[in-house]
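To start, I am sharing the structure in question, which I have written as structure tokens.
Just one protein chain is left out here, and the rest sit where they should.
Coming up: chain A.
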């Protein structure tokens, strides 16, 4: 470890962020749960008993087995199996991975677009600001889900089911990312408007730095805390949006299920007694979204400039 990263780590250890984290039981519990879920999802191939993407490992005779502890259960499938005979535990692990990937990917795309447009609108002002913010207003006046459904349906119709299945994950990242950028752009713009009046920006102008340098090197780092808070909450929102789209049949295909498409596939069997196919992935989804939102709440409280200026 070099001295630079060491001092950065030390600085973090001494920061208010770390101090308040250590004293917030909800934040600690949420982050532990989230960390476990992320680790389990990322290393799903190591933990999962079977590979749900591999058709050779699936036996249709094993379909709709209940979780362990219920009559007729098979100890090889601790959480039971779904209608195709896939092990629920493995499918949920892989599904969480897909959901998290879409959540993070969509937020990265949102943040990239939102930061760029927010900085431009806030710093340049005038006509650029008006045009970008009116576009954002127009986009916010449509429901994200509605836009996503239309775009998803059009793509599904034009590419066909098979092709759509292959690119579905990128499509979902793209749709959710593009649909939600105004949230971040507005926040960034508001912070930039406050920051650009400060004298350190004038000092940078007097130095002769170019607009790009001032925007990205001087103003952007000072607007990061609200972006951080919003991005956290947006990950949860993106995961929910993905689940909703999948539930409507416009998301991930059955062959590489996300949590949403798992819930949907189990929904057909919920009346015939196989409740676990829907309920267990549903619980996982709720816990995942809940802990992310709790962390987001904690971050918002800590980084609220009225409570702490730093």
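General observations
Assume a contact is a pair of C-beta atoms (placed from the backbone, for glycine too) under 8 Å apart; a residue touches a chain by one contact, two chains touch by 3 or more; residues count from 1.
Following the convention adopted for this analysis, contacts and distances are computed from a predicted model.
In the listed set "NADH-quinone oxidoreductase subunit H", "ATP-binding cassette domain-containing protein", "Multicomponent Na+:H+ antiporter subunit C" or "Class GN sortase", the entry agreeing with the UniProt name of the missing subunit chain is "ATP-binding cassette domain-containing protein". Considering the whole complex, the residue from A:159, A:174, A:209 or A:269 that touches the absent chain is A:209.
Check A:43, A:170, A:200 or A:267 against the missing chain and you find that the one touching it is A:200.
Interface residues of chain A with the unshown chain, by the touch rule above, are 7, 198-200, 202-209, 218, 221-222, 310.
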